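Heads up, one of the protein chains got dropped from this complex, but the rest are sitting where they should.
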Amino acid sequence: MRKIAVFIGNRANYGSIKSVMRALKERDDVKLQTIVGASALLDRFGSIASVIEADGFQVDMTFHSHIEGGTPVTMAKTTGLSLIDTAMIFSNLKPNIVVAVGDRYEVMAIAVAAAYMNIVLAHTMGGEVSGTIDESIRHAITKLAHIHLVATKDARKRIIRMGEDPAHVHAVGCPRIDLVAEELKKDSRTALQGLFERGGGVGPTFDLSKPFLLVSQHPVTTEFESSRKQIESTLHALQKIGMNAIMLWPNPDAGSDDISAGIRSFREKHRPKWLHLFRNLPLSDYFHLMNTTACMVGNSSSAIREGAYIGTPAVNIGTRQTSRPTGVNIIHADCDQGAIVKAIRRQLAAGKRRMNPIYGDGRAGERIARILATTDVGIQKRIMY
Amino acid sequence: MRKIAVFIGNRANYGSIKSVMRALKERDDVKLQTIVGASALLDRFGSIASVIEADGFQVDMTFHSHIEGGTPVTMAKTTGLSLIDTAMIFSNLKPNIVVAVGDRYEVMAIAVAAAYMNIVLAHTMGGEVSGTIDESIRHAITKLAHIHLVATKDARKRIIRMGEDPAHVHAVGCPRIDLVAEELKKDSRTALQGLFERGGGVGPTFDLSKPFLLVSQHPVTTEFESSRKQIESTLHALQKIGMNAIMLWPNPDAGSDDISAGIRSFREKHRPKWLHLFRNLPLSDYFHLMNTTACMVGNSSSAIREGAYIGTPAVNIGTRQTSRPTGVNIIHADCDQGAIVKAIRRQLAAGKRRMNPIYGDGRAGERIARILATTDVGIQKRIMY
Amino acid sequence: MRKIAVFIGNRANYGSIKSVMRALKERDDVKLQTIVGASALLDRFGSIASVIEADGFQVDMTFHSHIEGGTPVTMAKTTGLSLIDTAMIFSNLKPNIVVAVGDRYEVMAIAVAAAYMNIVLAHTMGGEVSGTIDESIRHAITKLAHIHLVATKDARKRIIRMGEDPAHVHAVGCPRIDLVAEELKKDSRTALQGLFERGGGVGPTFDLSKPFLLVSQHPVTTEFESSRKQIESTLHALQKIGMNAIMLWPNPDAGSDDISAGIRSFREKHRPKWLHLFRNLPLSDYFHLMNTTACMVGNSSSAIREGAYIGTPAVNIGTRQTSRPTGVNIIHADCDQGAIVKAIRRQLAAGKRRMNPIYGDGRAGERIARILATTDVGIQKRIMY
Partner (left out) sequence: MRKIAVFIGNRANYGSIKSVMRALKERDDVKLQTIVGASALLDRFGSIASVIEADGFQVDMTFHSHIEGGTPVTMAKTTGLSLIDTAMIFSNLKPNIVVAVGDRYEVMAIAVAAAYMNIVLAHTMGGEVSGTIDESIRHAITKLAHIHLVATKDARKRIIRMGEDPAHVHAVGCPRIDLVAEELKKDSRTALQGLFERGGGVGPTFDLSKPFLLVSQHPVTTEFESSRKQIESTLHALQKIGMNAIMLWPNPDAGSDDISAGIRSFREKHRPKWLHLFRNLPLSDYFHLMNTTACMVGNSSSAIREGAYIGTPAVNIGTRQTSRPTGVNIIHADCDQGAIVKAIRRQLAAGKRRMNPIYGDGRAGERIARILATTDVGIQKRIMY
C-alpha cells in the first residue's frame, strides 16, 4: 500500500494540512504516516504533537532540531539538523510520498531529504509570492517537488512558467480554508465563551462582545535587525487606538526574540490595560476571533488567506506579505505608527466584508488526498524547456 | 573590503573555479576566502586541499562532512551535515558573497546556508539540463542564488524563464575552459611523459603514443541500483575493443561503491592487460589525455564541455548527460555492450574534431571576478512574474 | 609555540577560567586560542562573546549548538552538535592543549572531540561530587582528560583513586576565586552604585544599603519534571520572608523553561514588590552582591565555592549540590517552603562568616598557566591499576 508521510514542522503547518490528513486517513488505499518535528515540539511556541494525537492521528516519529538563537546562523543550522533527522526518519519509515507544507526552513530540509532519497515530494502552497527569505525557499522547494498542490490559479500559472510539468501542478485551494469553512458553521460568540480561561496567556481579559483588535506580527527575516523597532511601531499605534486587543507571540524566525523582547518591555513600561497575549490558540478559537474582530493588525498571512474567505477587515503592515494577492478585506500600511493608526481607523469605519474565496472553497483536503493516492509520477524531474 | 568566499566541495569543483580564484586574487578590491570540505578532503577521491595550497591560495577553513555509504540516505545526511558546518564557517568568516560551483549536494548545502544567512550567493554552471538528481538540485540552487554566472547563452535564457532577474544572469562561459585553453598551449606528448610514474594507480602501463581510450563513468543517482550492471556493460565493451585504456575511479555519489566493486571484480576475474586505473589525475594531465586520446568513453560531463573546446571524439553512455547541449564531437550510446562497442568504433573511424567553444572561450575567470567585485545586488529576491 | 585553546560554553564558564586566560596571555611561551559556543552565545542567557573581547581577548571561533527545548533529548542532541562543531574547530585551530571547564554538556562534547583527535585535554573542577547528571559527566570527563586542575585536595584524592596518574593531578584552587579576591579589594557599596540602571532586568528596584536576599536557582536535571514545583516553593518562602530580593534567571538545562515559566507566572499573579530579576550580571557585581547580601538562597554552586571565601551566609536548597564540601557559611534546606523559610531566618540571625578559602586562595590562574605551558604528557592514557 502506498505510504504517504505528512510532516508537521510548526503549529501553523498543522492547520494547513489537517483536512488532507483526515481525507487520507479515510481512504483505504493509502497508509498515512505522521512526522512531527522542529519547532512543532517546542512548548514555547505550543507543542502540537498532543493536539494531533487528540485529533485521532498517530504520531509515527518526532524529532527536535530547533537550534536556539533566532539568528540567521541558527536558522541555517536548524535546517541542516532537520535534514539529518528527516533523512533518518525517511530511511526508517520508507514513505512513497512525502507531503511538505509551505516554505519554512523545516520544509526546505525535508524537500532536500526527499529529493536525494528518491521519494516523491508533494508540496502545498507553492507558486505564491511574498517577501522575506520564504520567497527564495518556496521557489527552491518547487524545483525539488514532483507534485504541486497550490492554492490559487495564479500560483499554478507561476509554477508552470518556472518549468514544472503542468500535468502535476494542481490548483486545489488551501486546505486551511477547509477548517475555516467547517468551523464557521458554529456560532462564533458561543464558541469563544471561556476563551481567556482555557487559552491562558498574560495580561488583562475583556468582554469579547465589545469591539476588539486581533494582532499577530512576525519578524521579517531579511530585515531581522529592525524587528524590535517594527513591533514597537505597532504597539504604539495600538496604544493610540486604545481598543481592546488580543495578540499572539511571534513564530521562531530570526528576529522573534527581538519581537518578544519588544512586547515584554512594552508591557513592563506601559502596563497596557487593553492587551492580552496568547502563546498559542486552537485554530478554532483563532477563526472565530477572525470572524468577530473589529480589525486584524500585523503581518500574518492568515489575514490575507482565511481573511478573504471570512471577510475580516485587516491592516497588513510592512513588507512581509508583499506581492501576495489580497482580497478587498485588506488595507496595507508601512511600519510606521501614524500609517498604522490611520489604516486601522479606516478599517473600523468600513466594517466586515463579504466572503471572497480566492484561496479555496473548503474542499482542498479531499482533492489533495485523491491526487496523492492515485497520481503516478516519475522520480526523475526534467525542466519543461 | 568585499570578502568573497569560494567553496571547493570536490576535486572537480576546483578545476571549475580555479581561474576565477586566480582573477579574484589578482584584484585589490576584494579579499578571497577559500573553504574546502565535503569529499574534497577524502584521500580516497584525492585530497585537493594541498593542491590548492600548492597553487598559491590560502585555505581558510576545512570541514569533513561526507557520510560514508554512497546511498540515498547518506547523500541526504551529508547535505545536512555540510549545511551545519558551512553555516558555522560563514558565521566566522563573514563573507559578503559566497561562490558555489555546480550542482552536487555540498553546493545545495551552502546555497541554503547562504540564503538563510543573508549572504549574496553567486552560482556558476546553473541553467543547464541533465539527468539524475543534479537536475532538480541545480534549478533549486538557481532559485536561491542572487548572481548567476552561466556557461552558455542557452542556460542564460532558461534561468530568465525561471523568473530570475535578467540583470543578474551573466553568460560568461565555463571557467574550466580557461584552464584547458591555458594548458593546451603546451605540447601534450611532452606534458604526458612520466604520467604513470607520477600518477600511480593500478594496472599495467603502456605507450601513450599508441592509440588509447580515456574512460570515466559515474553512477546515475536516480538509477543507483543498476550502477554495477552499467559499469559491467562498459568494461565488457572495452574488453571487446581491446585498445589500451586509462580509466578513472568514480566520484562519491550513491552507487559509487557498486561501480568501484564492479571494476575491482572485473580486474580480479579478467586481469585486463589493457586497463590502467587512476584515483585522481591533475587536471593538466587530464586535459592532455583528452587532447590525445583516440576516444573518450563514459558519462563524464568533461567529454561534452571541455571535449567540445578540444574536439575530443567521445562516446557518451546512458542518461547521465541527457539534454546537455553537445557539440559534434559526441556520439551517444545506451548502457548496452553492443551499442557501446559500435559507437566507439564509429569514433575511432571519425577521429579528432575541430575546436567548437560552445561552453566558453577561455576568459570566464576574469569576467566573473569583475562581476563579483563590482555588482550590487539586493539580498531580497523576487520572482520576476 | 604551544597552542592552548580555552573553551567558553556558558556565562559561568568564563568567570571560572578568566584568570587562567589572563595568565596564559601574559606568557610568551604559549599562544592562547579562545573558542566561544553553545549557550554562551545566547542573548537569552547573556552573550558572553562581547564581554570576552571587551576584556582584551581575541575570540578565535564561535559556534551555535544549543538545541531549544530544555528537555533530556535536546540536552543530548546539543552535546552531539557541540561535538560536531568543536571537532571542526579543533581541526582548523589545531591546538596542542584544550582546556575544558567543569561538567556541563558542552564540556562533555569537547572532551570527546579532544580525546579522539589526540589533543591533550586539561580539565578544571574535576573530582568534585554533586547531584544531577553533572555527577556522571564530570567523572566521565576525568577519564578522558590528561591534566587535572582541581580546586581542592579532596578532589585530587578522588581523582587519583579513580586511576588517574598522580603526576598529572594538581590541586591548584578554583580560578573563579582569583576574580573574587581581586574584585573584593574594592568597596562593595561603591561598586554596586547604579546596579539597577546598568543591569536592566525586570521588577521594582530598591535600596541596596538595606538588607536584601540574593537568589539563584537552577533545575536539577535528574528531577527536571518537578522544576516548576521547586521554584514555587522557593518563591513562596521568599514571599513569606518579605525581604527585598535580587534573583537571577536559571541556566539552560533541562527544566529551565519550567523554572522561567514558574517565575513569570508568580510575578503575574503576585506582582511582588520585593523581587527584581536580572538576566545576567557582570561577575564583579555578583561578587559584591555576595559580599553584602543578608543571605543567599537557591542551589547555585557559587554560594558554596565563592561563598566560602567571602563568608556569605547561604541557604542551599535541595539535592543539586549534595556531597559538595561546604564551609560554615552554608545551611541546607529541603525543597519545601517551611524548611526554606526556617533556614533563611537562621542565616539572617547568624550573619556574615569569616573567610575560609577551601576552594582556592586567589592564585589558581598563574599556577594553571604554568602547568599548561610546561607540562609534557603522553597522549595515550593508562589506568593506574
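By written order: A, B and C. Residues from 1 in each chain.
Definition applied: a residue touches a chain if its C-beta (ideal position, glycine included) is under 8 Å from a C-beta of that chain, and two chains touch if they have at least 3 such contacts.
What you are looking at is a predicted structure, and each value in this text was computed from that prediction instead of being measured.
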item: Chain not shown: contacting residue from C:A23, C:A122, C:I141 or C:I241; value: C:I141
item: Contacting the left-out chain in the complete assembly, out of C:M61, C:M108, C:L184 or C:I340; value: C:M108
item: Given B:L81, B:L195 or B:I241, the one touching the chain that is not displayed; value: B:L81
item: Candidates A:A40, A:L81 or A:I383 - the one touching the absent chain; value: A:L81
item: Interface with the unshown chain - residue positions in chain A; value: 61-64, 81, 84-85, 88, 91-92
item: In chain B, positions touching the absent partner; value: 39, 41-44, 64-69, 71, 73-74, 77, 81, 202, 252, 257, 264, 268
item: In chain C, positions touching the absent partner; value: 72-73, 75-77, 79-88, 90-91, 105, 108-109, 111-113, 115-118, 129, 131-133, 135-137, 139-144, 158, 161-163, 221-222, 254, 323, 379-383, 385
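We adopt the following convention: only the chains that are shown with their structure count from here on.
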item: By number of C-beta contact pairs, the top two chains; value: A-B
item: Euclidean distance of C-alpha centroids - chain B vs chain C, Å; value: 51
item: Chain A and chain B: spacing of chain centres that average the CA atoms, whole Å; value: 40
item: Sequence positions of chain C contacting 2 or more other chains; value: 64, 81
